[in-house]
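A selection of the complex's chains, in situ.
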């Protein structure tokens, strides 16, 4: 299984998976199977479960454990599975993390706790978490201030890169400018520090620009994973403009899906319409689509199909 | 047991209890017993467990269940126990709430979810929660924007008072001015709406002023509960100035304990020094006291003892 662990050299598309629910709000394991098959058919490199998009905070621990087990069994070593492990308590985080790794997880996705402010506070939090997880558990740092309000400086990232070999991946989704990527890459290119894997989030909203700056792929939940895969493949094959062209076709619906909060409902609904899951319900409190929202999505999906010649 | 349920006419001091841990971080049931005895000896009316002060978010569900069971058995119907039930997922909230009520809880303390902004959003959240809990489960609304960032208007509270008979208590701890209390009381005094119980939080920092404005007591975690009890007793006996005099003696240490975040460590340490618990550790991430912080507390406790003639 260890060949499946995420590492500094991980490249490709790790799709972030929602947790499918039935109409009456239960975790839907049948839809989990079809969703995993869907992702497989679209060519993703790996799958990330139990993140914000997976509504992890609204599952019971038993549900999370059952879902995790089910996914691990279904995938059965054919693909790396990254598991979201953010938790307000570090004991709980470590316990769940160890359990996920025992089940065969490829690594963990963890976001810093809301409320951390200074560089010192952020570093100290990660120092505790990464130390307690130990050097053998690879971690992806979810750098997403839009929901955590935690803004991580390049300097903190560099300290963590230098001090903790298990910090192997950054999920880059800070929203203003892409220079964080360039600064990280310039340092490792200059031999001044370890080069880690950087995958991009934010639905992939800036994917081509981020690839040009040196990222290794995407870890995000866009409901058309084949675009993410296609763009990365073309880019890594040197077909940069073709990668951009493909991206542009999907951008109108991507930017629609990317609306904060509301986007989760849209994403699940697209997956439902595409046959990946049976029901697009989210758990309370969660966004719901109105009839007008559905009509809007009809129009956007129809335009995408037309562009794709469908 | 139902004579113990909180209601619109609840009056007195509900002390908010921390969760004691052993030096190696386990829930300390022996200290739980001594702590409950301590509270009993100080004359509190009831006890609130598993709130923010109780580090509920850092317990496993199993630990929370064990702690709840242990407290219920130890108290054995002699005092009402209010149980914190805030949760990012409403299904989880309702499930835990029902379990707590089955175990004999007197009611629930619930804070609105971070991220709610407009009156409409806040009302809709409570509408869902209060409806799903049903009319038989009494709820205390923790109105604490300092941690939730949710600011609840008097108008939303009034709508909830009118629409949901199970909204029986407000834990008032919005920090700027006390007119919210007066506005709520003026309405019910004028016969325009139901009068609910209002207990104050914030460590009791404004307790005498809040009593003068018509609150029914306190629900907070000050480590000298005898002060809260004494002030309320004197006030309700008409000895208003004597109530203020008693309050003033404790105010220097109260305002020290009231520091946001850091205060939890101080509070547990005072309880330890007073013999109520064996260890003042908090779980990670949580505040820690330095040697200098301990010295500061020595000085403040010594001054209090001197004033009390000890």
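A and B label the chains in the order they appear, each numbered from 1.
In this section, a contact is a pair of C-beta atoms (placed from the backbone, for glycine too) under 8 Å apart; a residue touches a chain by one contact, two chains touch by 3 or more.
Small disclaimer: the values here were computed from a predicted structure and weren't measured.
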Problem set entry | Overall number of sequence copies in the complex as this file defines it, 2 displayed | 4
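One rule holds for everything that comes next: only the chains that are shown with their structure count from here on.
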Exercise. In whole angstrom, what separates the CA-based centres of chain A and chain B?
Worked result: 38
Exercise. Considering the complex alone, what residue numbers of chain A touch chain B?
Worked result: 25, 55, 57-61, 88-92, 95, 113-114, 125, 128, 283-285
